[in-house]
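Note that one protein chain is taken out, while the other chains of the complex remain in position.
Moving on, here comes chain A:
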Amino acid sequence: MTEILDCRGQRCPLPVIALARRLPELPVGATLRVLADDPAAATDIPAWCRMRGQHYLGSPETHAFDVRRDV
């Protein structure tokens, strides 16, 4: 089951910070779904994954972003 991190209503960089706090607490291979409606999240979540060597899986629906812990 994918854990959900609800960051709706938060302005960037808060959703990215929440993601950075939560993802390392999950096992490698686990997926986290970040819900964020700040328009910057769609750019900044994939960018964070690239900078941190994590895997951005895509956006299954508006304001939802799936990230897999790779490292």
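Observations on the structure shown:
Assume contacts are C-beta pairs under 8 Å (C-beta built on N, C-alpha and C of every residue); 3 or more make two chains touch, one makes a residue touch a chain; residues count from 1.
The working rule: contacts and distances are computed from a predicted model.
The complex includes a chain that is not drawn, and of the options "Cysteine desulfurase", "Succinate dehydrogenase / fumarate reductase cytochrome b subunit", "Acetolactate synthase" or "Peptide ABC transporter ATP-binding protein" the UniProt name matching it is "Cysteine desulfurase".
Interface residues of chain A with the unshown chain, by the touch rule above, are 11-13, 16-17, 20-21, 38-40, 42-44, 46-48, 51.
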